[in-house]
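All protein chains but one are shown at their positions in the complex.
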Amino acid sequence: MLEIKNLYANVEQKEILKGLNLNVNAGEVHAIMGPNGSGKSTLSQVLAGNDAYSVTKGAISYQDKDLLDMSTEERAREGIFLAFQYPVEIPGVSNLQFMRTAINNIRQHRGLDEMNAAEFMKQAKATIQQVNLDPSFLKRGVNEGFSGGEKKRNEIMQMLMLEPRLAILDETDSGLDIDALKVVADGVNALRSPDRAIIMVTHYQRLLDYIVPDYVHVLANGQIIKSGGKELALELEDKGYGWLGIADEKTA
Amino acid sequence: MTVLSNIDFAIQASKDLGAELQDFSQTKLEKLKSIRIPTRKTESWKYSAKRLKLTETYPQSSSTNTVNEIDNGYELDCHVIIFNNTQLSLNELGETGMTIKPFSDLNEAQSLQVVSGAIAQSNSYEFAIANSAYLQNGIYINVAKNTHINKPVKLVFLQTGEGVNFPRVFFNIESGSSITIIEEIHIQANNSPSTLVNSVCDINIEANAKAQYLRMNFDDGKSKHVGATGVNLHRDARFESYHLALGSELARHDLLVKMLGSGAECQLNGVCITQDKQHYANHTVVEHIAPNCTSDETYRCIADNEA
Partner (left out) sequence: MSDSEKAVKELIKREYEHGFVTDIESDTFEPGLNEDVIKRISAKKKEPEWLLKWRLKAYKAWQEMDEPEWAQVNFPKIDFNDIAYFSAPKSNENAPKSLDEVDPELLRTYEKLGIPLHERARLAGVAVDAVFDSVSIGVTFKEKLTEAGVIFCPISEAVHSHPELVKKYLGSVVPQRDNFYSALNSAVFSDGSFVYIPKGVRCPLELSTYFRINEANTGQFERTLIVAEAGSHVSYLEGCTAPMRDENQLHAAVVELVILDDAEIKYSTVQNWYPGDENGLGGIYNFVTKRAACIGKNAKVSWTQVETGSAITWKYPSCILRGDNSVGEFYSVALTNNLQQADTGTKMIHLGKNTKSTIISKGISAGKSNSSYRGLVRIGPGAEGARNYTQCDSLLIGDKCGAHTFPYIESKNKSAVVEHEATTSKVSDDQLFLCQQRGIDAEHAVSMIVNGFCKEVFKELPMEFAVEATKLLEVSLEGSVG
């Protein structure tokens, strides 16, 4: 489904990705770990099409199409979903209105009719309860006044409503209590299917106890330096990144 | 009598502490010599200074027997640590993953953690500097990685009768773990003007860990207590505080939160009630140092009569 070949990308004139290679097939769950500053978030943003990041070399093909040739909205409509690490607030635009507009845009792209209001409300109410958020959150502005954990659960709710083909979770587990982590994991696991792929970018091993990955990759200095199965995550947790010979760059 | 070091609190820095902590308290004692006793011209003491009424000397705190239980009208099963005047009592307590040690038992690395606390590092808080200058035996609590501490840890700062009590606490919450901390101040001063509780609590919350902090005071409404709480928040760490502040003769709390790592979050809540001629001063400072951190503050203050 996704083939990344020799990807180089930079942001604010600093080169972050330095020849990254990754293949993800439908039905697979991949975890990407790495120290601060290694390029984990950059990878997510580049896949989503954030134009603050420039790709200087390399190719990405998604479902046999050139991903780099597609705009952000196109990629979304083709089924790519990014759960943001730091979801932004949009006051004045309700979660309901936002979701409805997003869903209908994607449905239109797929040649489907718009979802009617009653059907949409029903689905929205069911999904919001699935992520343990009160239905009253639907009327509030997007992420407006939400705590960190609530924002992350809202991302998962949107993911469940939009049913993407490739879901990229950018540190969705960071800042979550155990209870919220379970809710997120349940949501992601509910999405697992043979025609869907999931990439989890994570900084903490704990998530992988709940969403068991097929593959674990270590991203350091802009490249994937080691790949393995789920045991790799446990070794990392135990031994730290120094074991692979990489330093943990402190952020800010 | 203009500088704080001139006040004789009748306590000295302990010689039982390790070298790092002794150096630390020495430095703060030197600093204390340049700290002016707050007057109404001291900006952050503008409305509080006249209530300070520090006496030149304070009597020795009476050493009472170890107190094992404190009744404060609510039922909650906690790990309890009591700072009784100048005595310290740790009951049989502990949970797997939690280590509790007096300052005198700390190794070098742990001592340096204490020194790097937010309040410890700051030179803005007059009474916190005094607490550091006369550092005696504090309590160090460490929570191991990915551990959830089930029972709250309750710290009781107890002062009966005259004298001062300078309690000192340091929490190190390791990555992925969580804990609830309760601080209670109990003062039975029996109308003594020479009573003062001056507490410092520093909390270091590592990546993706969480601490809930509750602070309350129970006294006769005519006492004097000041306190400072400092919090270092690392990447994705969370801090929630709940402060029930009941007015007294002089009551002040300084809360300093430093958001050092991205994704950190803090929620500071408080209810402050003052009546008659009481006083309470709440000062909060939140430093947004790393990007993508969020902070929320909600304090509701109710003032009646001439409070």
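Think of it as A and B in the order they're written, each chain with its own count starting at 1.
We take it that contacts are C-beta pairs under 8 Å (C-beta built on N, C-alpha and C of every residue); 3 or more make two chains touch, one makes a residue touch a chain.
Quick caveat: nothing in here was measured; it's all calculated off a predicted structure.
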**Report entry** Shown chains that the omitted chain touches within the full complex
**Finding:** A
Report summary line: Across A:6, A:71, A:129 or A:193, the one contacting the chain not displayed is A:71
Report summary line: By the document's definition of touch, the residue of A:67, A:106, A:218 or A:232 touching the omitted chain is A:106
**Report entry** Full-complex contact with the absent chain, from A:42, A:132, A:158 or A:174
**Finding:** A:158
**Report entry** Candidate in contact with the missing chain, chosen from A:21, A:63, A:97 or A:130
**Finding:** A:97
Report task. Name, in rising order, the residues on chain A that touch the hidden chain in the full complex. Result -> 48-52, 71-73, 75-77, 81-82, 84, 87-94, 97-98, 101-102, 105-106, 109, 141-142, 158, 162
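Basically, only the chains that are shown with their structure count from here on.
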Query raised in the report: Any idea how many Å lie between the Cα centroids of chain A and chain B?
Result: 41
**Report entry** Parts of chain B lying in touch with chain A, wherever the complex brings them together
**Finding:** 146, 148, 175-176, 178, 207-208, 210, 235-238, 260-263, 265, 267, 289-292, 294
**Report entry** Interfacial residue positions of chain A with respect to chain B in the complex
**Finding:** 36, 85-86, 147-148, 171, 174-175, 177-178, 203-204, 206, 251-252
